[in-house]
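Apart from one protein chain that is not included, each protein chain of the complex appears where it belongs.
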């Protein structure tokens, strides 16, 4: 007879993330698994926030400005799933995600353009922050008054360990990009190569192995097609089922970077409502599934529980691949989405928000970012749908905006 | 007492589009308006399909292969909206879109890579076509058996005429792109500059004026931020309200390129279910709205009537900015969405479809293309949600695909 | 190659309904079929409004007050479905319903308590009326300003002819009710027995047959479990599939009483937005389906296209089985729903509407009437959900209602 759901791994708020043996912050096949889970079993897994506790529930953005980005993405795991072999699909059914009872809050940040940056860093170069208080499944922020919404809660990162071959492929192709971009994007960090500094190699034993993992281990920032990883997909939420390619024996599944809510794009980089918490997962296996389903990359079905807005309740901004300085780009969906974001910000500033407040809000609220038309040369058209019902005042076009006092969010200059 | 809704403009199926005076196929401020509509009034406007009737309801793709792309986008209009002045917002409330009773069908095409191309032209270089039969608000195709869905019916193109200044800006920036791309994209058409061939200048009188419009008039292919135009946004459907910037006296509103249904991205270029039909619009004005609402680009609210699938009924593919040849791109959402499309195609081919059939299907069915994460260098993550309920067989991952006989769609090689 | 959808039966606006041979207003197995439809075929069927044109587009409720209720429910049909036999299930897939282009309006009425009555006749005994103008898929009423909504368009009546046995069963059990109720409900019409006056027996030939049908034919007012009939179910709309028991050879399917929109309960009796129009249906058969599916009554799947409001946008009133005079009833869901209706009316009157305006509105707008709890003796609890987004002013509880000028609807006293 089923009883209480077991917790497969806890985390501590009192011990530095770097010193907790159930965590790691690199992708590498040789990081040892911390424990084993049976197919068909449901477990709870505790996670720290993605910065490992660097950001505080306070009213200064100094901690965001000064964040140490080598100390991030402390993932919980890896877990062995019994019987998993390369070529299988790991079935990850997320049946719940919750913040810790003792810690009902999260944060959204804008990184300094000198330390992390983000999608609109040319316009908002300074560090900023909003703290969100959780009231059950809803959240509000003292730094962004006038809005309240339910979180579509989810993990930013989930994936299985790469094989040695997959890892080598990652390191090669990203190194190629870095070398190519030295000329095309001078002074710009285009990818993070392996970096030994602050590598957390989990329970790897022996200096040699730890050094090897630190030297070779893939960084956790990008999601990657072979395994998922940091996909930042907001509807991999409660009830979702993700089918993950297995590349190593036991699968070596890890998870972390929990988000209370995230807008499409997560535009400010530290853009979701970042939190520590507990994820409940039921695991299964489809043996030989990569071949029998013809899948080389993760596929998922979203959960069927969501905050539902009527379609007509989305005020929707259009963005094309003509940039904010008037330059025409060729079929660039990234430029196009940036324009939609900038327009939404300009619109909402009329109600009394600062640009930073809205940049933070669009990063974490349930906004919809869609690729509308991607074939009408030279312009991609994207849309950004902003749910009007999250505001406690009317933001529709029909009436001219009235400026009101909407406070401020902390900004910390370099 | 209101009576029958008046038809502001008819079209003919018996006269070539180029000879119909209620149409035009360039954006230019001096194309004369064909008639006048009062704010608050609802009218019906008839439209030809975007090719002006070049594609037939038959089982050959030769007409798609041989399409004359200088003879496209015959828009109905321009209409004067009484009292509209530059700086106003034109409120376009679409209350219905219908195919003609006598013509309950539409088409989706893949253009030859030598004549039009599309998003996946390297993979599917040959012309192909699917005919869709309308059964009320539903459609099916003899060329793509096994699917049926309701159309989220909408116009691909709607916008007001540019002012002379706006037009000059378009022509300059697109010419800049063309000149830049000679080296970066040799042998690639990156934009269509003004072209006198087959320019339809509407009711412009006098050789001089007609020649001027033909020489200067902006092509209708791209949507543009200043006025909308060919936005190909599928939820500007029944019930939607679009707020369009007005750049010239009377607004000079035009509409066309009706779609019975379109997937996000409209990936095969002739990708929606293209049709002729009748659009019903209620017009209004917000005087001085560009300034009082702070809007330089169109904004809209979708309609509140849609085909509704449960969130968990979307089988969702992930796509990252690593291209299909293994090359790592930097934050390129266009590459990322292409990967999601390619993966969905590979998956569905296992059920017995040809690649062309699915490429056509993804172009026109109600798929969701979302920007998931756009900040995790170097990978943008996009998702493509495929509604499982449009298929009359089970496409979920749980069971291995079984190949079945799903016919074929016509392909015409060059 | 499919072409234009054929119209299986037209109606005329110039000939009295009673004289049109494609109509009938009784359920009887011997009414001859008017034509034949193949399984798999889609056809259009034209229908008059349920009163056969007695109500005009004007500003007086006299025609509602004086309506002749023996002249109603002129159904189009019956149609033979080829190959249908008793025991089959007729599959009725409604793919579209449209008003006539030349007649884009409908009406909602409150009948006089002396001629028809309705759910709240003790409170609103006088005839009243609202005319609704259709603007594409939306409607508004000059008699009920401040509201606008999309119609979930549907037929009130659809069903196959009863067999002689089924008909006899109907007539017996309803006669039993009438005889029983003479004492329990004196002076109250509890059911309409067969009535020869104004019986329209379709294309029945010969005085004898016509007299037989008139004498025996079941009245069309009630829906009945054996075949459906006047079910007034608002989500049997576009895209819905209804499975109807077949009781006679050929099925003899009839349809009529089209509604542009109807609230749950259709409380004012002439409560939907009644209209003439055209319904498009695709027919199929499940041979021997009543036995193989174990079905004695109609079952349906709603369409997947609807006006979608967010769940939290419904202001919801509770109603219990304690009546408006304080009397406790035992588990009476009918009394309970009446209370929810009365409370919604009282609430909305505060904004400036008359009681009749709201009674009409609740009858036809997309309100949700649900059975919440039906086991907590002695009180059934029902709920009435009122979508706030159909109003162009705020009706939420948070702010106290402000009375405004909301005009009036015509009322005609006896």
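For reference, chains read A, B and C in written order, and residue numbers begin at 1 within each chain.
As a working rule, a residue touches a chain if its C-beta (ideal position, glycine included) is under 8 Å from a C-beta of that chain, and two chains touch if they have at least 3 such contacts.
If you're wondering where the values come from, they're calculated on a predicted model, not measured in any experiment.
From the set C:52, C:265, C:355 or C:410, the residue in touch with the chain omitted from the display is C:265, counting the whole complex. From the options C:194, C:303 or C:410, the residue with contact to the unseen chain in the full assembly is C:303.
Contact with the chain not shown here comes from a single listed residue; of A:150, A:211 or A:388, that residue is A:150.
Residues of chain C in contact with the chain left out of this view: 89, 118-119, 156, 169, 173-174, 176-177, 181, 185, 189-192, 221-225, 228, 230-235, 239-240, 243, 264-269, 271, 286, 289, 292-306, 310-320, 322, 326-334, 336-337, 339, 343, 346-347, 349-350, 368-383, 385, 396-398, 400-401.
Of the residues in chain A, those that touch the hidden partner chain are 1-5, 42, 57-58, 94-96, 101-105, 133, 135-138, 150, 238-239, 280, 282, 303-309, 389. Interface with the hidden chain, as seen from chain B, comprises residues 308-313, 389.
Here is the rule we use: only the chains that are shown with their structure count from here on.
Averaging Cα coordinates per chain places chain A and chain B 32 Å apart.
With centres taken as mean Cα positions, chain C sits 51 Å from chain A.
Across the assembly, chain B contributes residues 239, 303-306 that each touch 2 or more other chains.
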